[in-house]
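Each remark here refers to the structure printed beneath this line.
Shown here: the complex without one of its protein chains, the others still in place.
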Amino acid sequence: MASDKRIELVPGGPSLSRLVFGAWRLLDGGAKPDAEAVARLIDMSVDLGITSFDHADIYGGYEVEEAFGAGLARWKGRRDSIELISKCGIMLKSPQRPANRLKHYDTGAAHISASVDRSLKNLGTDYLDLLLIHRPDPLMDADETAAGLERVVKAGKVRAVGVSNFTVAQFDLLASRLPFPVVTNQVEHSVLETSALTDGRFDHAQRQRYAPMIWSPLGGGSLFTGDGQREHNVRAALSLVAAETGAHDVATVAIAWLLRHPARLVPVLGTMKPERLAQLVRALEVTLDRQQWFSILEASEGRAVP
Amino acid sequence: MASDKRIELVPGGPSLSRLVFGAWRLLDGGAKPDAEAVARLIDMSVDLGITSFDHADIYGGYEVEEAFGAGLARWKGRRDSIELISKCGIMLKSPQRPANRLKHYDTGAAHISASVDRSLKNLGTDYLDLLLIHRPDPLMDADETAAGLERVVKAGKVRAVGVSNFTVAQFDLLASRLPFPVVTNQVEHSVLETSALTDGRFDHAQRQRYAPMIWSPLGGGSLFTGDGQREHNVRAALSLVAAETGAHDVATVAIAWLLRHPARLVPVLGTMKPERLAQLVRALEVTLDRQQWFSILEASEGRAVP
Partner (left out) sequence: MASDKRIELVPGGPSLSRLVFGAWRLLDGGAKPDAEAVARLIDMSVDLGITSFDHADIYGGYEVEEAFGAGLARWKGRRDSIELISKCGIMLKSPQRPANRLKHYDTGAAHISASVDRSLKNLGTDYLDLLLIHRPDPLMDADETAAGLERVVKAGKVRAVGVSNFTVAQFDLLASRLPFPVVTNQVEHSVLETSALTDGRFDHAQRQRYAPMIWSPLGGGSLFTGDGQREHNVRAALSLVAAETGAHDVATVAIAWLLRHPARLVPVLGTMKPERLAQLVRALEVTLDRQQWFSILEASEGRAVP
């Protein structure tokens, strides 16, 4: 079944499920899920073939990892049947971090090490399958950041390393200092935010053969609620393709649109609703032809390609 | 005589005449030229030293290649005394292509192969000297596109391969998959469209030692007809240099301005008027000094260099 599909981030490197569960909004609903509810969510996700779970230290004001960990502790599956991803580097202004006087970044070795230790403790695991530097830090000393990343890898706490929101130049800088590959760049991309298509980021990924992870793959909701002409046109184009392909769902087509790209994009799905997740997984069975793909791009850009 | 000059696109690679005949507008006039008229145009062009002819499958709504081929069949010269260039990858919405529901791109191996076969048939030749991917395709799978290009080269149907309108990142991606060099990037450039001077494209070309081909080298006519302050100022600057150099013609100086660039730009001339072509060829005998070149840039940018 297509939802079994996995994807190697780099040739011979770590693999994730073709779609990733994004835990970003785990605690965003009115009623926060208890451990049992989280365990059920994990179970449902794995049943759908989504075995990779995307976290960051800061999600939910530094509280998501711990809540997810409580659910994981109750979950009956094996640790090695899933992949846990986390991130570090952003320092939030938060009651949880009274020392932070303003939002800033820290990509120093000490912070990487401390943040990984906290993520492991909160998630209740002894390794992360993948650790990402969350944002490009203008103060990143690449030698030091690389040394920090090497240390957590050598200690067995982290199995692979990537980045998020990096430009090509920032990616190349960090990669130049590491003895192992940077296996992904997690970037924002959707039918409503297409700059990575042309600014070199996906060209670089395809050239270097790493698979970008995609955050906000549905445009952060504005795809469905946006009132502008552009959102309207994109919804219309998606609807038409939904009808043509039998996908019957605009969001499913928006994900299938991402899966069609040759750079091998790995969408991170942020919904906490089991029925939505089940619907989105159907994107794996929908293959857009070129004209369908370009009809959506044309709607997004408001003009035909040149 | 200067108009004999040829240019190697890459060291040891294929060579073109220093100026190229652009067949884009072959059928744009009121009365379409018959085969005899096209044969005369080819003859006149070759007499002027312009032996390279730039085509694309889509020119004239997919009709230019065939009309040119009819002329070529009547022309008395030898096939190996001229160079035929074509392009593929754009899928026009056209009565000729009823399957195309919207303008889009296809850089897949099957389309490359089919398009080359059609170009060969239409032109009445058994090889293209140069095939270009016409536009960067956001769905380009570089492995597949490269395999498609290799196939037509190995079959002897295409002698060299290039691209058009590619960014540096797109060029590097495709080049990374090919066992032979990408010999040119055909880009828009003129005294009115100078972005390639500073956005890295000409730096890359010079560094890698390939000669960019230039489309719309006269700014698509707005240089002569444009009513804005900028067009006015650029015409004035060109006129002054025309007088100083004895070129006696604004358009000739606009071409000489391109020829002065160290990246070795190869202008594609779009005029179908023999007397215009003869005039433009005189650009090969006009050498601008640095101050003349910069006076035209200054007029175009509306300010002195920083």
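Order of writing sets the labels: A and B. Residues in every chain begin at 1.
Convention: contacts are C-beta pairs under 8 Å (C-beta built on N, C-alpha and C of every residue); 3 or more make two chains touch, one makes a residue touch a chain.
Treat the numbers as computed from the prediction; the structure is a model and nothing was measured.
Can you tell me which of A:Thr167, A:Ser222 or A:Thr245 touches the chain that was removed from the display?
A:Thr167
Among B:Gly156, B:Pro179, B:Gly246 or B:Pro262, exactly one should touch the missing chain; which is it?
Here the residue in touch with the unshown chain is B:Pro262.
Extract the touching residues of chain A with respect to the undisplayed chain.
91, 100-106, 135-136, 138-142, 144, 165, 167-170, 172-173, 176
Can you name the residues of chain B that touch the chain not displayed here?
168, 197-198, 200, 202-204, 206-207, 260-262, 290-291, 293-295, 297-298, 304-306
Please note the rule applied: only the chains that are shown with their structure count from here on.
How far is the middle of chain A from the middle of chain B, if each middle is the mean of its Cα atoms, in Å?
Between these chains, centre-to-centre, one finds 42 Å.
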